[in-house]
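Here the complex is missing one protein chain, while the rest keep their positions.
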Amino acid sequence: MASVELLILFLVGAGVIAYILTRFNTFLGSIFTIFAVMFVFVSLAGYGFGMNMDTTVNILPGISFTETYLGFYFAIIIVFVYLMVSFFHPYYLSEYKYKNSYNLLFLLSLAGILGAFYTDNFLNLFFFFELIIWTTMFLIPQGKSKEAAVSYFGFSIAGSVAMLIGIFITYNVSGTFSIYQGLAALSGTNAIFVFVLFIIAAFAKLGSFPLHIWLPIAHGNAPHPFSPVLSGALVKLGAFIGVLALIRIAPATGLFTAMDLPIGQYVVAILGSMSIVFGTLMAIKEDDAKKLLAYSSMSHGGYILVAFSILNGIAFAGGFYHILAHALASAGAFMAIAAVARATGTTKMKELGGMIHKMPITYLAYLIAIISMAGIPPMGGFISKWLIFQAVIDKGMIFVGIAVFFGSVGSFLYVFRPLAALFLGQELTEYKKVKEAPLLMLIPTFILMGLNVYTGVFPGGILKFINNIIVELGYTGIEVSTYEINGTNGILNPALIGLIFAVGSGIAFLIFIVLKKSRKVELMDTYTAANFVHDEHLLHYAVDFYAPLERLYEKQSNWMTKFYTALAEKVRELGKLGKYLFMSKNISTTVFWIVAIIIFLLWGEVL
Amino acid sequence: MILNILIGIGIAFFGFVLQTSIAGINRKIVGRLQKRHGPRWYQEFIDIFKLLSKRSITHGWIFDFGVIMALGGIIATAMFMPLTNNFLAFENFDNFFIFVYLIAVGMLGMAMSASGSGNPWASIGVMRALTTMLAYEVPFLIVVLTIINLTGNSSLTEIMLYQQASGNNWFLIALPIGGLVGFIALMGMLGKKPFETYVAPAEIASGPMVEYGGKQLGMLFIMNEISAFIEVSLFVHLFLGGATNIFEFLIKYFVVYTLANLISSVNGRFKIDQVVKFFYKWPLIMAVTQAVIAIYFGWVI
Amino acid sequence: MKEMKLFLGPQHPGMHGNASVHMFVDGDIIKRSYLLPGMLHRGFEKQMERKLWVNNIALIPRVCVPEPDINEMSFAIATEKLLKLEIPERAHWIRMIILELARISAHLMAYGGIGGPTGNYTLMYHAQLDRNLILDIFEKITGARVYHQYIVIGGVRQDLPVGITKEILEFVNDLESRLVEYRDLGIDNASMIMRIKDTIMLPKEVVWELGVTGIGMRSAVGKAYDIRKVAPYARYDQVEFEVPTSSYSDARARLDIKIKEVQQSINIIKQCIEKMPEGPVRVKPGRGQSMRWTVPKGHVYAPIESSRGEFGYYMVSNGGTTPWRVGVRGASYPQGLLGIEKYLPGTRIDDAALWVDTMGICAPEIDR
Amino acid sequence: MMNSMNNIKEVEDLVNKTVKVLKTENIDKNQIAFEIEKLEVHRLLTVLKNTGWIQLSYLSAIDWPDENKFEVVYIVFNWEKPVYIQVRTKIDRGNPVMESILPIFPGAKYYEREAHEFFGIAFPGNPDYEKQLILENWDDIPPLRKDFDPSAYSARKFPSREYPQDFSVKDPNNKTLEKTEERKKRAKALRVGGKKQ
Partner (left out) sequence: MLSTKYTEKTKLTKDEIDRKWWEVGDYFRRNSLWLLMYCTGCCAVELPPSMTSAYDMERLGMGPMATPRQADILLVSGYLSLKTLRRLIYTYEQMSEPKYVIGLGSCPINGGIYHDSHAVINQLDQYIPVDVYVAGCMPNPESILNGFVDLMESIKNKTANSWKKYRDNNEWYKQNQKDALGEVIIHDEFHE
């Protein structure tokens, strides 16, 4: 029996050891981190599936745990992503300024995650959330910019504050800090308040429209091995709060309905749709591969929101499956980009090209990840999108439908762009000496490739587990057998699709192999309308890939950023005012103001 | 299972032969429109086999791998396609979304291979193909959403049976606006003018195909024919009530493809952003109107 | 800033003739571009210095391939000016018929040519079919489809064959009746309008800077600046015709003018056939030996209006049996070289082929 | 026409007023030629452009090896008063330098490049007059100079086809005539549209 408490304490202890080891030797500390995370993952996987975790608390004061399918599902996915990413640490840490504390913070944030998903107490939840935020906040600025951390922190804190207020209202109404009892006790106006506050928290964490600004900044500038964690794991915290808000408080908020849905849910669905569309459009425009994937995370967050706001089993199944599929795909894609960035030192697509000839395995990993991300069979993303589409179509939600279809086709466009500009195209001279990533980094790559395919071909087992969650949430699960999934308006057999795809490819391969062998020519020996070009940069199409499309929404695309920039400007001005008032050189003025404020605050109570 | 797979392969092969012959006949018809003789009707076959017999070039493994993936994906898609309401390889598994998404594997393979050739024209062509796809898919899927919402089933045979059951009440007639949108989207899918932005020989030197010759080009031709077969069949099944026997299917297929081709032959092509603008203006508005009318008001002719 | 280099031609379906537009592209906007000419350079100006005056007639049509007759005409006018030679009245009228037929054929080729860049192949097929009928008429008159060598120094090579005027009239009437069809298929076609309207703009201010003439200029300036009107040669002062203009020069306006000019050419042909007097068609140009006659000293420039603009031969004679120097002012020189360098940047790669087509860029007369 | 004769007169007055004219040639009612000093070309062209001769029709050079001169000729045109003006000037053949007229007529850019390529005249003021335009990897003197012999160049560089001496259609082994006959038949078949007759 693995105890959650012990695991958390183990992680804290391991963090300290990792800190010491890393100080001594970066590589050793990182290897230790891998084993620590692996230990947590193995114990979680070994006992968690059967709901056999020990949730008693002996040492930590004021903290209580409980075990739910929901919490476990999130926890196992996130721990898995952490495990995969930890394999990258040995090769990256040496570049960072505060490399000693990197592993410590990494493990501490994992401890926070375990706690957050296993707790049943709101205050504990808040505490663990804060632990995650504070640890990761110090991880992010190790990458390119400190601004990123500030923006991440700002939005996270905004979400936390919203959640805290929601928690207080809940406590006020129900008199308990227990998550499930508390939320169940809500009704009427209070329920609406809590719903809205929780949704704000969820949106801030998930990086959904309109609280998405931090997402590309943080993802794009985070350290390369941390971006997969951000996108594949931490963003899912928002999904967790979203589930709490949308499903647990849901029926209470039903003032009136739209399309058989409570209005709150419907609004969330519409906002989720906007998140999809906005994320897609921005991703198409983006030039930095990591930022592009960050916007894609935003778009996929929209799918998750849409799925959870349609209150039926099939949509939930789609949503939960999407969380898994996107975590795998996004981790895979980010890790491939990280491998490229390690080899070349950049993630800007216009500076890269032809990496496929140097890093074929990384390329394959990226390819499989994006196929899943675009929702093409036989990968996991297809299953979840299929389930979500079923729900949307059955509800007849036209505008949400436009968004999900748009996002689904649009994801083709943006995931293809790094593929074309970064991996394919001309082989650039400056990267002639680049080599494939080392073996240790290829291990998680292979595992993720395999899992992406597995989730797409044999979703039965996972869906059965998801059914447990759905039942736990009080809805009926979907019909699923080993090979077939029964939707409301159709049957899907992913294994059959996989098989047929293999057969088709086999036929194509036969045709290919029977015919005459081709002559290999250089990449530069290409059609140039019979002109001579000897600079491969001139033949590499990477800049402004979707220029005609971008031009159509160029003017509209920046208003959100502008709004937030203006807001930040205002906040800064306010800060300056405060600084001017309080921090003036004249010390007596400062003292005067401080006294004045204290008096003002205590006015009602004391004076 | 083996038998089913063999039937599936048979359907894919049939689709290839059918579409290639009809494309050949259409070349002749368009030839007559242009006041000339036109080629032999089996010219398309000769072209493809000639290409397969040539000694081609390759730009590296991704160039070949993409082609195999493209053709494989398309063959796999075609294997799920029902020909009539009771003739299909895999009973119950002809889900509409399989076609939309599995066909994308082929597209992705071709796009990958084309970009892998390192030619800028090819990348531009791929960019245009993907952008065009973004344009036509959404209105088309909204119309299909309406249809699936009405029939309550996303299986193509079920949709066919639904139309045939109520006295050949084709969705082209039941949902006239949607049918029109479907046809426009079909033109986009088939790459017919005015939406033929991605081949455009005189602008971008035949786009994605720019570096292909010999067997790779031949395989892409086969892929192109089979994907045309899938797209036209989808239209026939979704909007024209499918078919109860093979001859009905052939006639409907021929009419749809020929009509698209004739419209194509007297139009110029749009620029790529005009295609996007066009599809997100009228067809999308029409599709949404149709969906609202059909789903919320229940007005179905 | 990273740029990509794309090429339009020489081996490209969008390029008419053997020249190459080099384009530096960002996304799909052309940032820099220039024309690389010279692929069709044959050293004409050198060749002509080495051939007798009369032998040059065989050489010159090859300077501009789609519309060879203007070369013969310009060369003949220049030589006649040097010789101070008056040619028979009937020859003038026959020359006008030939020139206008050639103009129609060139316009049809260019008008059908937009079928390539815009993908409307039916338009191209129909236009080429009609052009082929003109070539058949030429074959009946001159014995050759393309290089006629019909307009010679001192008139035309031989009189028109019997009954050809009727055939020409039949053809032009038929064509006139089908111009509406051409408009419907081309510039009035809804899908084509989207494509060609407001593209490839030639602003009014830059016309003089470029030195562009012909349809390009008239479509931008809006004035009837046509050499046939302004400084008439042959008997253009005795026929009535209009010079279509416009003041907004996009691709569509230029094509519109092309079709209108076809109409005017048809009118001119009809008038020519009506007004053409009987009589001899040729005078002997020189004294002395049968072919080795000499031409007096002098410099002369003989401009005529081609389908693409002002086309002229600058000829210098030092009194010998061969020209001393022949310079050819290609009509498409300004818009081809300077226009592509200065005014193509900013447009999109889709439109580059349209510039080549609607501005009437003829590679061989740039290279010579 | 009276009008155009007036134009010619007007031009003559204008040019005589502006620069010292070495030689005037009246070519016809629409064309007149002036030969002037090299240094006065720019002034004259500027004046003409400001008076309405806004179009540069042609720019080229003529080689006069006997006088050891190059003659540069500019032809300008005014659409409102239709007179073509040839402005000619002679420059030294040994050191052929002519200031570019690019500031006056931007359209002269490529004409000047071409003149440099074919005659070797330098046009300082034109930024890239030295770039090759038409020829590629040219390895001889500029080809339009009179002392360049293209025939010898061609013979030296490009081998010609050698025909057999005893080629004759009367030769019984020569099947040319039969083949020609057959071709004609086929051409006829093609002309009627592929139908067999």
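The first chain written gets the first letter, and so on, giving A, B, C and D; residue counts start at 1 in each chain.
Throughout what follows, contacts are C-beta pairs under 8 Å (C-beta built on N, C-alpha and C of every residue); 3 or more make two chains touch, one makes a residue touch a chain.
Note that the structure is a prediction, hence the values are computed from the model and not measured.
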Visible chains in contact with the missing one: A, B, C, D
Touching residue (missing chain; options B:Ser206, B:Asn224 or B:Asn261): B:Ser206
Touching the absent chain when the full complex is considered, from B:Ile68, B:Met81, B:Leu161 or B:Leu217: B:Leu217
Contact footprint on subunit A, counting only the chain that is left out: 519, 525, 527, 530-535
Subunit D residues that touch the omitted chain in the full complex: 131-133, 135-137, 139-140, 143, 148, 150-151, 153-155, 157-161, 183, 186-187, 190-191, 193-194
Touching residues (missing chain, whole complex) on subunit B: 27, 31, 34-40, 43, 46-47, 49-50, 53-57, 201, 205-206, 209-214, 217
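The rule is simple: only the chains that are shown with their structure count from here on.
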Most centrally placed chain - per-chain CA mean versus overall CA mean: B
Leading chain pair when contacts are tallied as C-beta pairs: A-B
Approximate Å spacing (C-alpha centroids) for the pair subunit A, subunit B: 35
Residue list for subunit C, restricted to those that touch at least two other chains: 4-5, 12, 28, 348
Where subunit A touches two or more other chains at once, by residue number: 529, 539-541, 545, 548
Chain-to-chain touches, reported pairwise for every pair that qualifies: A-B, A-C, B-C, C-D
Parts of subunit C lying in touch with subunit B, wherever the complex brings them together: 4-6, 12-14, 25, 28, 115-122, 125-126, 129, 185, 189, 191-192, 194-196, 348-350, 353
Subunit B-touching residues of subunit A, taken from the complex the two chains share: 354, 356-357, 360, 363, 367, 371, 374-377, 382, 385-386, 389-390, 392-394, 396, 398-399, 401-402, 405-406, 409-410, 412-413, 416, 419-420, 424-427, 487-493, 496-497, 499-501, 503-509, 511-512, 515-521, 523-524, 526-527, 529, 536, 539-541, 545-546, 548-549, 551-552
Complex interface listing, subunit B residues touching subunit C: 30, 33-36, 120-121, 124, 193-194, 196, 200-206, 265-272, 274
